[in-house]
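Quick one: this structure, given as structure tokens, is what I'll be asking you about.
A protein chain is absent from this complex, but the other protein chains hold their places.
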Amino acid sequence: MLIAILAGFLLALFMPNVIRGLKGKSSIGIALLPFSLFSYFISFLPRISSGETLHFNWSWVPSLGVGLDFYLDGLSLLFTLLITGIGTLVFVYTSSYLKGHQYLDRFYAYLSMFMASMLGVVMADNIITLFIFWELTSISSFFLIGFNNDSEPSRKSALTALGVTGFGGLFLLAGMVTLGYITDEFQISSLAAMSGEIHGHDLYPWVIGLVFIGAFTKSAQFPFHFWLPGAMKAPTPVSTYLHSATMVKAGIYLLARFTPILGNHVMWNTTLIIVGSITMLYAALHAIFRLDLKGILAYSTISALGILTFLIGLGTEEALTAAAVFILVHALYKATLFLITGIIDHETGTRDVSQLGGLNKIMLPVGIAGLLAAVSNAGIPPSFGFVGKDLIYEATLHFGDLAWVLTGAAIVTNVALLFAGFLAGIKPFVGKLPEKFSKLHLPGPAMWVPPLILAVLGILFGLIPPLVDGPLIKPIVAALTLQDPDFYLHLWHGFNVILALSVATIATGIALYFIIKPSEALLGKATRFESISPHSMVKGLGRGFTWFSAKWTNFLQNGYLRYYLITILSFLTFLLAYRLFLGVEIYVDTSVLSEITIYEAIIVLIMASAIFFTVFTKSRLAAVASMGVVGYSFCLIFLFYSAPDLAMTQFSIDTLTVILFVLVIYNLPKYLKLSDNRDRIRDGLLSLIFGAMISILTLEVLNESVQKDISTYYAENAYLLGKGKNVVNVILVDFRGFDTMVEITVLAIAALGVFSLLKLRLKSIEKE
Amino acid sequence: MKTIIFQTASNYLLPLLLLFSVFILLRGHYLPGGGFVGGLIASIAFVIHSFANGLEKTRSIIKFHPGFLMPVGLVFAIGAGAAPWFVGQPFMTGLWFEDPIPVIGMVGSALFFDTGVFLVVIGVSLTIIFTISETL
Partner (left out) sequence: MEILLVIIIGLLYAAGIYMILRRSLVKLIIGLILLGNGANMLIFLLGRVVKGHPPIIGPTEKILADMYADPLPQALILTAIVISFGLQAFAIILVKMAYKVVKTDDLDEMNATDEDL
């Protein structure tokens, strides 16, 4: 199982070699990977439909509760089949669509990486693992959207997509961690049992808020929807795979997956219904006004995702059944429409609906696929879409007081979707064939067979619902409601309100199709409101942020060491002063201090004057010499206060340092007066204040009692354990021997650095 | 600084200081001293000698590049740390010979470790100072 999920990553790793091995000719063979995965997952179908769930656990980071845990139930199975099934077709389609492309290997590598991540998302049983795969889908989709990396808009929309989905991913992580904090449980399959506990927790609104943002960004819900139309810059196979069938459904998957855990709560349901209906209406209306085929499909996809969110929000068994069916319906017809759009674009070079027409004459099989998909999209019997649409109306009609409002919203959306579907699936193929397209011909079967398969499936499932309801849909509803569902899908329900609504929808939609002719004027009307759309707001925000960062960076990172230091020190001084001012009592407890003897006082005096001399002398040698004096006085102080080792070391080091300085300084320039008096006074004041602050701080610390546990341990055990009597030395070579070892290593590195800076550099100069 | 007095003195000082540095190293475990100080004193001895007699002479006394002392010292230190592995104890455990050796006293892995430190310190200081005085 693990291999099955990770196979895509492995393949991605070796892809360049694989393609080279295949010499680009039989790249269609790569489709064997998704196909074998598809067969593998479909072999679980009987077990899943009999109500089993399969678990696969793999320990990864047990200390953090993170495991590569996967499980397969009805919901995961539907998604795995969609991912691998549509994946197979997309892989095949790509082999022809991008034939001979320079970076075909890369494309397949990204695609299989994406497939593997997506499989990970839908099968993850651990919320952290889920998040990791979730982010991997964002990253791989970034590469896929930006695949035409020499085009500016393409790069931009890739960044937008990554920005929005990555941003949402972080919220998702926060939500997951909060959830884990509440329950102390990271297994998704065990969380459902704790649903009551989670609902009652104070953090529940936070959890669902965070999960919502994660799901809405991924599934392009209002107001995060704007990245999806932009992402249509990607090659069509990507749009098909990511932006209709799989990735955008990850958010839906997440909501569905967490329905048994977080759902059935008024906050959950209301938010989803509101956001879902806004999205479906807003996007459906937008779809009507588009000219670009892919734009139409993008907005109708957003709208469909809105419907799904809305259905999950309704949360009744009927609604969840409708959602499950609609996921499948939508994946089938939308992928078809995208694929045929790709064919049209590939052959005619345009995606403008107002210019297309009559293509039936040259590419009939594609036209048939388009027709079937449009029929399924419209919900015309006997398509599977009809079953789906009936279920949606059934769910909204049975929803208490708001039934008619919700049904109304659903009808409006469906009418618009039908219109969009006709525009994409039928309009380009009927009517008069423009002169310039008459020389075109049907592309190879690798391109038109995949959409045809999907379109036929959409009708077949409608004709024979038992093909899917028992094996696929029921386990999903069981997983979502945690009950054993009792229903059967029907094509024909008899004459009732729902049928009337369906007929009304279809009639209005078709009427609309004949009335509205897409044109530039209509598009212009729709884009008039662009300036207040969420997209432009985010763009403005981004610009403002860049501007602010530039200003801020220029202000702080000005490149002058001393200004950095001044900023840091002033801030530090201010903080310390503020703390002291807040009421730290400053006093000196003379009873614990040792007496001042005359020779100590003299040494301190010498030190003080040496420090002054070092700072103010105009001669470099004098500065170095007086620095040596400071060091030697240090020796004496160490000696007085019982630190003979330190005294000896300080003495030798000081000698060496002075020698070093004298050797080097000889060749350095004389001191120059580089700064004016104002600077000097400013720096002097700052450093004096800082020095005073340190002194006061030290005095304060001296008043505290000293913590001697560690020293006492060393003092008592130096001889018993370390067999030495000089405790300092025992600490260095025994107790903390490891530190000393690293220290001498560092010293050796410093010496090597000096050596190489001087010698090796000189050699290279001499060579020149 | 090549005065006769200084030269003569440094010729006698070198062995004396070196002896002293070894003495400091060996007594480090019981009295003030140790590898760091010992190493520094030894380097000072060489530096004084080089000032008096010129770098070439000092180099000819040492015969090899002082930089080689660094890896040698590191091997000593790491070896002393790793020795306990061979008797099945964790890294850096102190090991000791049963009986004290005359003059030096108890000998154990800590002494070898300190010797490593001693050698590295000599290597480092001499490398730095010799390199600088040669190239500048």
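Letters are used for the chains, namely A and B, taken in the order the chains are written, and counting of residues starts over at 1 for each.
What we mean here is this: a contact is a pair of C-beta atoms (placed from the backbone, for glycine too) under 8 Å apart; a residue touches a chain by one contact, two chains touch by 3 or more.
Since the model is a prediction, treat every value here as computed from it, not as a measurement.
Which residue among A:L173, A:L191, A:A378 or A:L660 touches the omitted chain?
From the options A:L173, A:L191, A:A378 or A:L660, the contact with the absent chain belongs to A:L660.
One chain isn't shown here. Among A:L11, A:L452, A:M607 or A:L636, which residue touches it?
Counting the whole complex, the residue in contact with the absent chain is A:M607.
In the full complex, which residues of subunit B touch the absent chain?
These residues touch the chain not displayed: 30-32, 36, 121, 124-125, 128, 132, 136.
Touching the hidden chain in the full complex, which residues of subunit A are there? Just list them.
Given the touch definition above, subunit A has residues 559-562, 565-566, 569, 588, 593-597, 600-601, 604, 607-608, 611-612, 614-615, 620, 623-624, 627, 630-631, 634, 637-638, 640-646, 649-650, 653, 656-657, 660-661, 664-665, 667-669, 671-672, 674-675, 683-684, 686-688, 690-692, 694-695, 698-699, 701-702, 706, 708, 710-711, 714-720, 725-728, 731-732, 736, 739-740, 743, 746-747, 750-751, 753-754, 757-758, 761, 765 touching the missing chain.
Please note the rule applied: only the chains that are shown with their structure count from here on.
I'd like the Å distance between the centres of subunit A and subunit B, where a centre is the mean of that chain's Cα atoms.
Centre separation, subunit A to subunit B: 56 Å.
Residue numbers of subunit B touching subunit A in their complex, please.
24, 28-37, 40-41, 43-44, 47, 67, 70-71, 73-74, 77-78, 81, 91-92, 94, 96, 106, 108, 110, 113-114, 116-117, 120-121, 123-125, 127-129, 131-133, 135-136
Sort out for me which residues of subunit A touch subunit B in the complex.
Subunit A residues touching subunit B: 644-645, 648-649, 652-653, 655-656, 659-660, 663-664, 666-667, 721-726, 728-730, 732-734, 737-738, 740-741, 744-745, 747-748, 750-752, 754-755, 758-759, 762.
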